[in-house]
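For this depiction, one protein chain was excluded, whereas all remaining protein chains were kept in their positions.
Chain naming follows the written order as A, B and C, and within any one chain the residues start at number 1.
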């Protein structure tokens, strides 16, 4: 068993990490960090558990530690659910201390030597771990993309062979993307908020890095452009995307490309049976009905029609955050980087 | 005073008509029609008033009549809130009987001799009324566009001089667009439904007719294409649109074009002070906060940014339905077509 | 394995039955009935699956049959998810034909010879099955209570020894209680509807029957009164109840009574570890967070305070409908009534 820790374990993404790791077949939860004022107390007494999945009683007695390098010295790998302003330096310090970091924070995503990975899309980018080591880091940092970026990337990956150049995407994002208290009810109830700070920039840059090519030394951005318009809608979980791609091929060919898309791995505990599921019904996917497919790890695609237009959907705090990070860690472990 | 009637006065759009007409300075409510089983009863006893505006008591005693030509023979003009399957023949019959019809139904919108009008955009298309008369109709039919089309058209009209060719639009549409009982709560709560039957086709065809050119005999479609992706979101009233247009001009020029856009009329009772209102705040417009601007007749535009991308918003049952029809009737009257 | 069928398998409650029975250790799904127009087709092609749990592929190929006695002749027991107007006669006919009926319909609940049962509360009422047999029925009918009644009954049962006389209950009920299309979005969004047809009467009568005493021949109503006020709120699943009971005992004693409340059985597959779970946090239970406890079969009680006042919560389509019926069937089978 690999000893793992969660940085920022009490927040919305932190709780998802805990949920996914409590009974993990490969990873043993060794450390849970939080703010100073929670340090020393039992996790079960400190956390205000707000997931609809039941609290995993088995880890309730773990003593919470402060978010420091010292706290995770017995871990082989840590997951970071920290806000970006805190993540930047502590993640680097932990990696320098020889621990692997799988981070959901945006801090290091665009760093040229840090892999920004989606296992089904660009597993080879993990090669950047060696670049980090060559630069003298004892541990390393691996990141996963923003919650809406990953849904887009999973939906575009099966279309790679069509050599598209122009992607437009309008998002309808869930309130859980703002954490437990990031979105006030008065802001979003009976409403749409047509703005999420720096979300469009993330989608437009991260997508190109993930779908770019890695030559063993660096990643070259993918040769297309993404133009995003991001909106918050009154949905608890699940980001829905309306996408246009300049693919001229017939819809049938596109559907075949989706149908033949498979994960290059079959041994990762959290990977879903279908990374991308295709719908033929005219009114699917829908977030409330489809976000939990593949235990929240499947991205659903439907309404594939001329244009080329389609609708994509994914669970933003599982496939779009904690689950993405855990799947990366599983890939890292299976590739013997630990 | 012009005597007017409302066809289908008890439904969601019908009630909006009644609300807008109850105290109208030019129009006198003479007839309210509904289904056979309501005929003969007082409107106040028959209608299940479900608007948040108070019921206009003054017209509660009007006796409801069946939806027939006979029922509106004393009217100079009728507004139609009928469903399309009923509207097609009865609207034609009423027009044949010498009564003007302002219809919100889609039945005759794409008929080459029927004007599809937005007063601020294509008032000259009313010239098709003469074409109808030349063909032997005693009355005439004038239509207003679909509820999401009109928001798009109002937001595109100020950009006409930029000679764009390619429009993409993703809609986030309110539940009231489905009438009082068209959308079930289990379908839309905590959810997005990425499909609204034939809505995309309407946006893609109606927009071109409205923004097309009328040469005195027929309307030539506007020379651009519209690609729409339509979605229902959990909002009571107000359709929000994310729009891309291939305008390369600087954003400042675009904002100037919006700022200088004005209605060609200033004497119509229902027209708003600003047909299009521009927002500089990063997170506006929002349906709950902005749908009622200009008594529901103003279309709001914000987030104008390179791409060219922007967000547009309008009240779907006022500017997008009953209000559009009443404004058309005001234009018709002021142009002396009655 | 016991062969079972589901009457009305395509509706909201019917789908819950199918979900709970697809992998049941004791029951084998033999028959699924629906309306005439679905008869003969595969269930997987006919059902519009709208639960967030995945569709159980294993039963997709079962051929749907019409809702007749003939259709279920190979079943030992059928579950009824029929609307009351249809249920009344067909359930009686099926019971007459020698098949056991576990019904969620209200049709026979108040029939003096039909047990209205909650396994943890009045399992002895199953003795009425013998009364039915004595009257010449080959099979029998057993019913479960209305969705809000059962939450109340589960919350009152642990307080029986306090001999209360006066119960007041205000409900905040979920939209799924109206089925997939029973509640329109325009009715309930941003709203409370302070009325649910005949719901108050059901709570006021069914509660007394369930908590009444059975002397081997008939049930005597419990000696207290219930006054209910029922309201629909914008929640997908989970009925929340604010309850007053005239118990003068200290709150600590009441909490002890709850803590010591246990199911009289431990061998029923669907029974939860805790039939009633108590919360000490000031703001629990909450429907979104707590409705799925015990796979939807646990009733949660919190805010126990002087008055005596408390808040109770249960999943209305699992514990309050399909799950209640399946648990009854499990009790019936374990008691060897089949």
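Just so it is clear, a residue touches a chain if its C-beta (ideal position, glycine included) is under 8 Å from a C-beta of that chain, and two chains touch if they have at least 3 such contacts.
Just so it is clear, the structure is predicted and the values come from calculations on it, not from any experiment.
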Out of B:24, B:50, B:305 or B:335, point to the residue that touches the absent chain in the complete complex.
B:50
Specify the residue from the set C:69, C:84 or C:193 that touches the hidden chain.
C:193
From the list C:46, C:297 or C:311, which touches the chain that is not on show?
C:311
Hey, which of B:86, B:289 or B:338 is the one touching the hidden chain?
B:289
Among A:13, A:175, A:243 or A:268, which residue is in contact with the omitted chain in the full complex?
A:175
Using the touch definition up top, pick the residue from B:79, B:164 or B:189 that touches the left-out chain.
B:189
Would you write out the residues of chain A that touch the absent chain, in ascending order?
12, 50, 175-176, 178-190, 234, 236
Note that chain C touches the absent chain at residues 168, 170, 172, 189-195, 227, 229, 231, 233-236, 240, 242, 244, 282-289, 302-303, 307, 309, 311
For chain B, enumerate the residues touching the unshown chain of the complex.
50-52, 54, 189-190, 236, 288-289, 291-293
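The working rule: only the chains that are shown with their structure count from here on.
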Furthest chain, CA centroid comparison against chain B:
C
Looking at where chain B touches chain C, is over half of the residue numbers used by both copies, so same, or under half, so different?
same
On C-alpha atoms alone, could you tell me the rotation angle mapping chain A onto chain B? Nearest 5 degrees is fine.
180
Centroid from C-alpha atoms only, then distance chain A to chain C, rounded to Å. What do you get?
40
Using the average of all C-alpha atoms in each chain as its centre, how far is it in Å between chain A and chain B?
42
Centre-of-Cα separation between chain C and chain B, whole angstrom:
47
Going by the touch rule set out above, which residues of chain B reach two or more other chains?
189-190, 234, 236
